[in-house]
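Only one protein chain is missing; all other protein chains are in place.
A, B and C are the chain letters, set down in written order, and residue numbers restart from 1 in every chain.
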Amino acid sequence: MINIAVVGFGYWGPNLVRNFANTPDCKVRYIVEKDERQYTKIKNLYPGVEAVTNYGQVINDQEVDAIVIATPVYTHFQLASQALSHGKHVLLEKPMTGSVDEALKLISIAEKNDRVLMVDHTYLYTSAVKKIKQLVDDGIIGRIQYIDSTRINLGLFQRDVNVLWDLAPHDISICDYLMDEKPLAVQAVGVSHTENGIENIAYLTLFYPENRIAHFNCSWISPVKIRHMLIGGDEKMIVFNDLETTEKIRIYDKGYKLIPEDDRSDVLIDYRVGDIMIPKIPQTEALSDMAKDFVAAVSKGKKPISDFNSGLFVVSILEAASESIKNDGKKIKLA
Amino acid sequence: MINIAVVGFGYWGPNLVRNFANTPDCKVRYIVEKDERQYTKIKNLYPGVEAVTNYGQVINDQEVDAIVIATPVYTHFQLASQALSHGKHVLLEKPMTGSVDEALKLISIAEKNDRVLMVDHTYLYTSAVKKIKQLVDDGIIGRIQYIDSTRINLGLFQRDVNVLWDLAPHDISICDYLMDEKPLAVQAVGVSHTENGIENIAYLTLFYPENRIAHFNCSWISPVKIRHMLIGGDEKMIVFNDLETTEKIRIYDKGYKLIPEDDRSDVLIDYRVGDIMIPKIPQTEALSDMAKDFVAAVSKGKKPISDFNSGLFVVSILEAASESIKNDGKKIKLA
Amino acid sequence: MINIAVVGFGYWGPNLVRNFANTPDCKVRYIVEKDERQYTKIKNLYPGVEAVTNYGQVINDQEVDAIVIATPVYTHFQLASQALSHGKHVLLEKPMTGSVDEALKLISIAEKNDRVLMVDHTYLYTSAVKKIKQLVDDGIIGRIQYIDSTRINLGLFQRDVNVLWDLAPHDISICDYLMDEKPLAVQAVGVSHTENGIENIAYLTLFYPENRIAHFNCSWISPVKIRHMLIGGDEKMIVFNDLETTEKIRIYDKGYKLIPEDDRSDVLIDYRVGDIMIPKIPQTEALSDMAKDFVAAVSKGKKPISDFNSGLFVVSILEAASESIKNDGKKIKLA
Partner (left out) sequence: MINIAVVGFGYWGPNLVRNFANTPDCKVRYIVEKDERQYTKIKNLYPGVEAVTNYGQVINDQEVDAIVIATPVYTHFQLASQALSHGKHVLLEKPMTGSVDEALKLISIAEKNDRVLMVDHTYLYTSAVKKIKQLVDDGIIGRIQYIDSTRINLGLFQRDVNVLWDLAPHDISICDYLMDEKPLAVQAVGVSHTENGIENIAYLTLFYPENRIAHFNCSWISPVKIRHMLIGGDEKMIVFNDLETTEKIRIYDKGYKLIPEDDRSDVLIDYRVGDIMIPKIPQTEALSDMAKDFVAAVSKGKKPISDFNSGLFVVSILEAASESIKNDGKKIKLA
C-alpha cells in the first residue's frame, strides 16, 4: 500500500484523484489545493482525504510515498524537484516541464535519490494506442513511412502555453512510442490571433532518417473537432479516429510498390487495395491504467510505459518547435 | 461560333472534349494526339472531329480560333507560345506552366497578340466554391483568419511533378480566389519514398499579413481519400467537404472573441457556438461552366474567372514551395 | 423540501438516485433494495441515505413524501398502489404498468388520494425532443404526415417483456408528445429467436386519421446501434439521430406538393429541396429535468410533462401491439 498526494484540483486533478482512489495498493492521503472553495466538494466525494494548502506539510510527511502533480507547467520543476529531494516518487502531468534543461535536472535528481519520475502521457494507455503498438511490434503494418495527425477544435485558449505545448504532447508521445528511432530535426510554424501572441494554430513536422516523416496539425480555432491520425506502413496503413466510440482503428490493406527498373514500362508504381479490418478493442479508462502503472513502478520497481525518457522527448521536441517558430520556420537539428 | 482544337487526349483531354462539344457557340474541330490507338474511339464518339498528330497543321489552320492544351506541364510553354504567336486563343490545363518565367513570357506574348490566355482551375467553377465565394463577398463569414486544407488519397504518382504541383493548384487557386490580398511568404516541406526523389507527401504554408495563414496537406499515399477544407472567418467558419454529394458546405456559427482588458477576470476568450447551416447548392458540372467561360472570353471579351493572373499566382507559389523544400523548409518571401 | 424513497437499485435505479440527490428541494431518504451486496456501495456514495429491504417500513414512514419505483414491470402495480394508498406521490419507470387495466386502477387510486402519479418517459426531457416539440408547436414543420423510427442494437434480452415493451415506450411517448391527436388503430408483428418465445424483433405501426402514420422498428439483435427518427411534416422534415453528440437534429427544407388538377400536364408532384439547418441544442441531462418536473409536481402542483396520461397511452399501445402480434398482425382498433 502506498500513500499519495495529488497537487492541484483544477481541470485534470479530479480525474487523477478519482482514478488513484480506485487503484488497488494505493491510497490518496492529501489533496493540495489553494482554492479552499473546493474543500467541501473534496470532503463530500472523498471523506478520507485531507485537503491542505501547505505543500511543505505534505512533502515532509513521512507517510507520503508519492506526489502527483497536476498544476500549470511553469510550476512543475519546482514542485517536482522539492518532492524528489524529500524522497518522494513523482508523477507529472504532461508536458513534464517547461524546458529541456528543467527536465534533465529533474531526471538527475530522481536518479540520485533513486526515486520514480514519471509523466502522465495518458494516450499511451488507451486501448487504441496499445492495439496500434501491438500491430507495429508484430510487423503487421511493416515499417512506418509517415504519421500524420490532425488535432483541432474550438478549444480552450491556454494563457501560458501555445497550442503545440497544449495539444501536441499527445501526438509526440504516441509517435515516439510507435517509431523505432528518433527524429533528426524539427520544423514548426504557427500564428496567433490574440494580442498576447500565443499561437492558436501551429503545424509541427518531425524528420526521421530515410525520409520518414511525422506531421501534426494543431488548432484551437477549428469549427469542427477532429482527432484523426494516419500511420502509413509499407505493408498496411492505419487510421486512428479517436472520436469514434467503437471503431477507433481501421487497418487498410493498401499500399504501393516501386516496380523494379528492368520491369518498367509505362508505370513506376504498383498499387494494392484490399480489405479493411476494424479490430475490436476493449473499452477501458486509460487514466486508470496509467495510475496502475505508476503504482507498480513505485511499489514493484516496474519500468513505466510513460517514463521520464518519454517526458524528456516530448519536451525536447516542443522546445525545438518553439525555436523553429521564432526563427521563421527554420529546421532545428536535434542532438 | 468558334472553332477549337484540343491537344492531348490522355487522362483529362476527353473530359475537355466532351464539355466543349456540348458548349453552345463552340465547335471542336481537331484533337491533336500522338497515340493513334485513340483514333477509333475518337471517331466513334465524335464523328465530326478530326484527329491528327501534326500540331503545326492545327495552328496554321486559319479556321481554328482557340487551342486547349491538356498535355504534361513541361510542354505547356512551347505549345502555348506557338499557338499565341499564330494568333490563337489559349486555354491551359493547371498548372499553367512549369515556372514563373515561362508564365510571364506567355502572358507577354498573349498581351502583345491581344489573345485570351486562360488556365483551367476547374474548382473555381464548382457550385461549392462559387457559394463560398459569395458567402465571403457578402460578409457572412467575416474576415478570413485561416484556410486549412487536406487533399490526400492513394493517388497516381506523377512522373515529372511532385505532389504539390499535382494537387495543390486546386487549393492555391481557391485560396487566392477567396482572399482579398496576396501572401507575403511561402514555406514548404516534403519527402519522397521513391528512388526518383519526387515528393509524394508535402505540406505547404502561405503567410498573409496580420497572421492570416493557409496550410495545405497533400499526399499520394494516404489509405483514405480526404478532400476537406476549413475556412475560418472571424464571424463564421465554413467546412467544405468535397466528398459529400449533397452537403459539401457547412456554415458554422462558431467563434471566439477576445475579452477587452478591463473586463478580464479569469478568462481571455469568449466562445460562441450556434446553429449549423448546410446550404443547398446546385449540382452542375464545373468543367462545363469553365468551358463556357473560355468561350465567352474568346467571343465576347469577357474577363474569365480563372484568368492568367490566377495561373501565374499558382505557379509562383509552387515555384517558391519547391525552393523552400530544397532549402530545408526555409521561408521564401514573395515579391 | 420533499423526502423520497427509491425502490430498486439495479440498472436504472442508481441513475435516479444520483439525479434526485442533486435536485433542489428534494432529499433521498431511503433506497429499497433486496440485494444487500449493494449496501456498501450505497453507503459510500450516499452516506445520508438509508438502504432497507422492507418496503412496508418506507411507505409507513410519515416523513416520506414520494416513492420512485425502478423495479421490473410486473411489480409496478402492486408497489405503486400500496404507496398511493398510503398517501405517497409516485413516480414509475416506463412502461407505467403491465396492462391498461392496472394503469386505469392506479390512476383512479391516485385521483382518489389526490396524489401525483407520474411516469419516467425520459426522452420527453431531452433537449432534442424539446426542440422538436417547439418546432412542431411553432408550425415550422407544418402538419406531421408520418413518424418513422428505428431503435435497434445488440441489446440486452429482457426476461419478462418483449422488445416492444422494452424499447418502444421511447418512440410511443415521443410520438404522442408531438402528435395533436390519438391513433385510431395499432398493428404489430414480431418474432422470437429464443425458446422462451419473447419477441426480439418487432415492428409496430400506429394509424392516425387522414393517413397519418407512425412506424417503429425495434430489435435486440442488430449488429449496429441505430437511434434514428424521421418526422415528416408537410412543410419541413426533421431527422433526429440520437447517436450524434452535437448534431442530433437536422431540419430539412424538403417537400412535395400535389399539382392541382387543372395545372396537370405530365407530372403530379412538385418537389422542393432547400437548405438544411442543424440547430444548436443545449447539452443537459434529461433525467435531471425529469426529476425536477416530479419534484415540482409534488411540491407545487405543477402538471408534469410525462404525466399518467402519457403513461396510460404508452401502455394502451403496447397492450394493443401484443394483441396484434398474437393475432397474426391483425389491426387492433383503439377505443
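Keep in mind that, in the parts below, a residue touches a chain if its C-beta (ideal position, glycine included) is under 8 Å from a C-beta of that chain, and two chains touch if they have at least 3 such contacts.
It should be emphasised that the depicted structure is a prediction, and the values quoted were computed from it without experimental measurement.
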Neighbouring shown chains of the undisplayed chain, as defined at the top: A, C
Hidden partner chain, touching residue among C:55, C:252 or C:294: C:252
Residue of C:44, C:62, C:211 or C:283 in touch with the missing chain, whole complex considered: C:211
Touch list for subunit A against the chain that is not drawn: 247, 253, 273-280
Touching residues (missing chain, whole complex) on subunit C: 145-146, 148, 150, 152, 154, 157, 159, 187, 189, 191-196, 201, 203, 205, 207, 211-213, 215, 217, 219, 221-224, 230, 232, 237-239, 252, 254, 256, 258, 268-269, 271, 273, 328-331
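Throughout what follows, only the chains that are shown with their structure count from here on.
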Same-residue or different-residue interface between subunit B and subunit C, half as cut-off: same
Where subunit A and subunit B are represented by their mean Cα positions, the distance between them in whole Å: 39
Whole-Å gap between the CA centroids of subunit A and subunit C: 43
Inter-chain centre distance, subunit B versus subunit C - centres from mean C-alpha coordinates, in Å: 54
Multi-chain contact sites of subunit A, meaning residues that touch two or more partners: none
